[in-house]
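Below is one structure; the comments refer to it alone.
Excluded from the complex is one protein chain; the other protein chains are retained at their positions.
And now, subunit A:
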Amino acid sequence: LALKLNVLKRGQLAALSIAAVVIIVGVPLWWRTTETYRAWLPVNQINELANLQLQLSADVEVVFARGTVTPEQQKKVPLTQTQDEEHTVDEDTALRYRYETKYRTATIMEEDALNQPTAAEADLSLHTLSESPCGSLVVYVIPESSTLLPEDVDVYIGQRRTALLRIGAQMRVGRTLEQLLAHLEPRIKQVLQVMSFSHTDITAALSDRVRLSPGNKESIADSMRAFKSSPGYEITFSLLNPDPKSHRVHWDIEGAVQTYIQPLLTKLAPLANFSIDSQTLYYAMLGVNPRYDSSRSAYTLNSDSLAHVINPVEARLGSNAASSNPVLNFLLYVPDAHHSPLHIHDHKKQEVLSNAFHSPRWGGIMVYNVNGFYGPEAVFPVDININMAKVMGVFLAQLRLLLGVQSSAPPPGFLVAPCSSTGLADWELDRLMWSRTVENVATATTTITSLAQLLDQIGNIVINDNIAQQVSSAVTSLQLAVAELEAGNLGFALQYSKEAILASERAFFDPSLLHLLYFPDDQKFAIYIPLFLPMCVPILLSLLKIVSEARQKRRERQAKKD
């Protein structure tokens, strides 16, 4: 009997020890070996970023020229004022615009500069005196009697970051400085709307984050036309010659790009990298048959058929792009001898002066008529040299529009200086930088927050160290960008926002994040049951046996006692 008890006890001990090993060693080992590697992500900071509070600061300097302030007003100047404007866009996005306005009187050199005969020359000499940093503005207030501006013009906006504002007469404005400032404030605000960021631009830049109901039709057309912010763009210039037998077309594209396009792209270098290439396509037809208009003795393309021109040509264009950057195509079409001259007509059947059209987010096409270069007795093929200045003038204008330089009409009484040779005024660059920075910050925050949400929801995705590092660097760059925007350093803010976008895109689109690990529950059971059930059943049964024996023994002991 004692032997039997011994054996029984040994059996129970064996079963108990096996169960113990399985539970204490096996279960944690299985857990550790089947869990997915998930590096740590700064989830708290990401959730903070989901609630975006942006503050945009602009520095404005208002300089009073002689004759605009009375001596007693002048005593209180120089003066600094700060104005805040708050806007709540939706429940997680809020905007605050801060304008730091410094009022001062003009120095002697500035007075000399303002004594120039025309506004353009005054602008040039003012610029030589001092250069305003990126994002700031200087407004020179000139007296009503000044001859710089023509009669009906009150504000002149220069090519750099200066504006000339003509003030009303002393009597109308008021005698104290407060009255003067109160009179100036709405007018300066109007100038700021044109030269610096405006609420419509900034909310349009936030469109990735906030789905706004269509407000202004013009702003929607603008947002559809311009390319979204991207680290680089590819620009391709193509010359289409459908009739090489008649026309031997030469264009000095390299020189033209260096002279006319490169300055603009160099100026835009903080925003994105640009790569340019060019090609010539022979026997490329337009795909739409132009109609002959006998009243003008020319062939016409009306605006409805323009939409169908692009597709057949695009199939032939080819692309040199080795990256995934958006491509801008600029096509110069030289009509064949039988369909020359070719004019584009708008909706009102008027001839379009530039003879060009563009397509949002694609590029532009210009028709260059060459029938004027030769007479009817010419020997074919005729050598034709294209006037690149005219062509590039059109392409540059289209490039401006496609890159997002707004061209809405200025308010009445405003005179805007014509484009400089680079094609972009400094304040236009600033506007572009403001909206691109806000757009980058908005896009990067939505990318990071949706990535964090995705990784949280799907527990099976492996998060490698490099992804965690990209996410952390994106979060850091975003925080820095928001801080620099608050401080008013537009250049640094743009740089940080670009880094944030690059890092967040790299993290989101990392190839290792593909979740193919969707296992429905029945599949999970189907995998584990044949592995674990044969092992668990004897353990469970022996444990149950131990428990029932123990209970039986207790009952016997109870019975013995009684």
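For this structure, a couple of remarks:
Everything that follows uses one rule, which is that a contact is a pair of C-beta atoms (placed from the backbone, for glycine too) under 8 Å apart; a residue touches a chain by one contact, two chains touch by 3 or more; residues count from 1.
Quick note on the criterion: contacts and distances are computed from a predicted model.
One chain of this complex is left out of the view, and of "GPI-anchor transamidase", "proteasome endopeptidase complex", "Elongator complex protein 4" or "Myotubularin-related protein 8", the protein name its UniProt record gives is "GPI-anchor transamidase".
Contact with the omitted chain, checked across A:Pro290, A:Gly364, A:Gly404 or A:Gly488, is made by A:Gly364. Of A:Asn115, A:Thr259 or A:Thr300, it is A:Thr259 that touches the chain left out of the display.
The residue from A:Ala321, A:Ala468, A:Ala483 or A:Leu502 that touches the chain not shown here is A:Ala321.
In the full complex, subunit A contacts the hidden chain through residues 207-208, 214, 217-218, 220-221, 224-225, 228, 252, 254-256, 258-260, 303, 306-308, 310-311, 314-315, 319, 321-322, 324, 326, 344, 346-347, 352-354, 356-362, 364, 366, 388-389, 392-394, 396-398, 400-401, 407, 409-410, 415-419, 421, 423, 446-447, 450, 454, 458, 508-511, 513-516, 518, 520.
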